[in-house]
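I'd like to ask you about the structure that follows.
Shown here: the complex without one of its protein chains, the others still in place.
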Amino acid sequence: MPGTLVPSEFVVYIDPERCRKCKRCVLNCGFGAFEFKDRTIADSSKCVACHRCVVFCPEEAITIARNPLAFRDHPSWDVSLRKSIWRQAATPGMILTGMGNDLPWLNIFDHLLIDACQVTNPSIDPLREPMELRTYLGRKPDRLEVEPDGNHGFRLKNKVSNNIKLEVPIIFSGMSYGSVSLNVHRALAIAAEQLGTVMNTGEGGLHEELYPYADHIIVQCASGRFGVHSEYLNAGVAVEIKIGQGAKPGIGGHLPGEKIGSEVSSTRMIPAGTDALSPAPHHDIYSIEDLRQLIYALKEATGYKPVSVKIAAVHNVAAIASGIARAGADIIYLDGFRGGTGASPAVIRDHVGIPVEIALAVVDEQLRKEGIRNLVSIIAAGGIRSSADVAKAIALGADAVGIGTAALIAMGCRLCQKCYTGNCSWGIATQRPELTGRLDPDWGAERLVNLVNSWSTELQEILGALGVNAIESLRGNRERLRSLGLDSTTTEILDVKPAGR
Amino acid sequence: MTFGDQYKKWKVDDFKVPSACGLSGFISQDGHLTGGDVIIESMSVIRDRGNGLGGGFAGYGIFPKYKEHYALHIMFEDANGKSRCEELLEGSLEVEASEEMPTKPIPQIQDPPLLWRYFAVPRREKLAAEGAGADDFMVRLVMTINTTVPGTFVFSSGKNMGVFKAVGFAEDVGEFFRIPDYSAHTWIGHGRFPTNTPGWWGGAHPFNILDWAVVHNGEISSYGINKRYLEMFGYHCTLLTDTEVMAYLFDLLVRKQGLPLSIACKILAAPFWKDIDEEDDPAEKELLESLRMAYGSALVNGPFAVIVGYSRGMVGLNDRIKLRPLVAAYKDDLLYVSSEESAIRQICPRPDRVWAPPAGQPVIGELKGDT
Partner (left out) sequence: MAKESTKREPEVKAVTVDAKGVYYRELNSRVRELIDDGYTEIVLDGVNGQRYIGDGLTDKVNIIINGVPGNDLGAFMDGPTLTVNDNAQDGVGNTMNSGKIVVRGHAGDVIGYGMRGGRIFVSGDVGYRVGIHMKSYREQVPIIVAGGKAGDFFGEYMAGGVIVLLGLGEDDRPMVGHYMGTGMHGGAIYTRGEPAHNLLGKEVSVFSLEDDDKKLLGGILSEFCEDALIDGSGIDVSDLVKLRPFSHRPYGSKYVY
């Protein structure tokens, strides 16, 4: 029997007329799909369509095509399902994948439309008039008290607790150093500082070179407690307890030993070459009161910095969020089922969790019903793809959104979903030194800054069209959204009217 | 359409009707009483800001005989609604007097509902049982009536003040309710321009809760979040016009949370971050920053000019980029605020000073001493 029953996904074509045998493709491909034996030969079975070769070929001699091999169509047995069975029959084990859910589940953002002002309310010109995006994350008091200051004015009696100040309502989601390279972390930190926002360390700790960026970093305390020590806890504006993430709700993480080089090892504080295993639960959080205990332990250890709790969006996320808010969290990070990852079993990534749009709507509503919405800020993440998604998420109730996939795409990622191999040709999801060197942190930071600035400008245009000049007037203002083509139960749950009403 | 039909239609469709209109108001800070013909005359000059589909007034100090009683103005679709409502009232209140509101039938005001007024205070035992203050008790009672008793709507519930409103031009509404027969130290008036379907009596301005009366020109683009914020504190926004959030926000911030009026205005028409960042005084800067952080959902966005009357005074306020006009004037102890200078000059031809308040800066007039 041949080695594998699985045909190649892609076919690599090299135009022999154009190829001038410079061998750049051989050097650039992280997956070893090219070799040179008096001419360039491609092994299509290794190609993941990451386009590194295409972009770097000086003669544009390379094309990647979908393997035109015909399969008999079947509406239930998609070709990918057949391929998965062939693979698992050959080698037992869970099929791994990277990045976010790629099944054609309904995308709710794509069924929401945004309002604009006409006649009864003027729209505002964002290029010429003030348009405020500044956002504070953290606990807000129910009310403020003032007292006369003896000078015909007033001053505050009760202070607002520590909050994180963002100049834009977009933050960089946590991606662990280990799943991504140090250069990615560097780029994220530089960009966060320039933009006036924050990045998140993810569960792999923080390389000490990045400690100077403390004002723009949220340090994560995940179940594996990698790299968590008191200096680390104080090297950020806030601490995030990671309970779960949208790409793999309920399960732990696994960074294979191949990706644990010396730097990763010292940052995570585990021996090089060993596997980095994150347990499924935090073993000190088996119930909500344990969470409260951990939250306050962290607050005591950090002088009461804000504490964020990151959860995957699951079925009773509203009740969970209420519990988290009452347990003392200042921020709740909701990661929807489209969230990305460096490695996850495909079956979990694709079938577990709920959309962030719904999670956001029910969490925001539940907290309001209980009168505790101002105890926490809500960050929505998991497939935020454009400024339109940002605006819609904020209208549904988010204080800010997190972007992970979009940030990596800005730095070159093609969404080939092979992050777990550690062979990322773009130098992003890898630790191989010959690959990580390809991502220049300053270049990466510039790309991130460009992306977030572009989205901010678009967001301001949207706000202007809505006739509001401050983001807090869109936040939770579901009245400015309408649904198109959603079933009535979903619109009811979202508390968004259908277009026309 | 009968009143009942309109009422039902709006309730079922939950259809927000934006307000666009003309405002005028004045207060005698020494407490001198003026007849309502003056406010009607002021409104007549800016008639064209409305389209005849809503008009109204509020007067303060008009019931000296019942100064300490809550004066409820209630509109009923029919006698059934009235008796159901009165049952509720009897159960909760000691009604000192009740009577039909004095009106003058004129052809311009069509299909009026039953209009009654009640002077009452909460029953002592009920207050004690609920452990509530009288004001909160009344707010809850009014919300209960307005959300549960069909065909009934309480449109005024303050002490020694009253709101009068209907579908029609302001001058006609004034004539219908015999406004010239009342004398008040503070009058505010409104003429409406609802852009959608025919108005509903309850949707006209002023909008009232307790002694807060709000007349509003503009549209609140942050309505969706202002409403959801208020609902967290137990306010029910049923009126389908955005003005009600303005009244409830004043009630929440000033009466319930005890914030000074000027601070409440800094929440509703919040200064820009750019200006807060440039503030020299660190205590003031911290105050302004904290107000925005804590009360972001109470920021009222979109164009607005409002005049708000309350038991001790009157305040005029513009949105933070002054998208609607507002003019103020002084003459002796009188403060005037209006959408247009001509409305003021009609009743005060030679003011001591006329000016346009800058964006977000309230103009406040208050009664001096005890009145």
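Of note:
The letters A and B name the chains in turn, as written, and every chain counts its residues from 1.
In this section, a contact is a pair of C-beta atoms (placed from the backbone, for glycine too) under 8 Å apart; a residue touches a chain by one contact, two chains touch by 3 or more.
The structure presented is a predicted model; accordingly, all values stated were derived computationally and were not measured.
The hidden chain makes contact, of the residues B:48, B:68, B:87 or B:130, with B:48.
Touch with the chain omitted from the figure is made, among B:117, B:227 or B:345, by B:345. Along subunit B, the points of touch with the absent chain fall at residues 45-46, 48, 274-275, 278, 321-322, 325, 327, 340-343, 345-346, 354-356, 358-359. Mapped onto subunit A, the interface with the missing chain covers residues 125, 127-130, 454, 457.
In the analysis below, only the chains that are shown with their structure count from here on.
The centroid of the Cα atoms in subunit A and the matching centroid in subunit B are 47 Å apart. Touching subunit A in their complex are the following residues of subunit B: 13, 16, 18, 20, 195, 218-219, 221-225, 227-229, 231-233, 257-260, 262-263, 270, 272-274, 283-284, 286-287, 289-297, 299, 301-303, 320-321, 323. Interface residues of subunit A facing subunit B in the complex, by the touch rule stated above, are 117, 119-122, 124, 129-130, 132, 134, 136, 140-141, 143-146, 149, 153-156, 159-160, 163, 368, 371, 373-374, 466-470, 472-480, 501.
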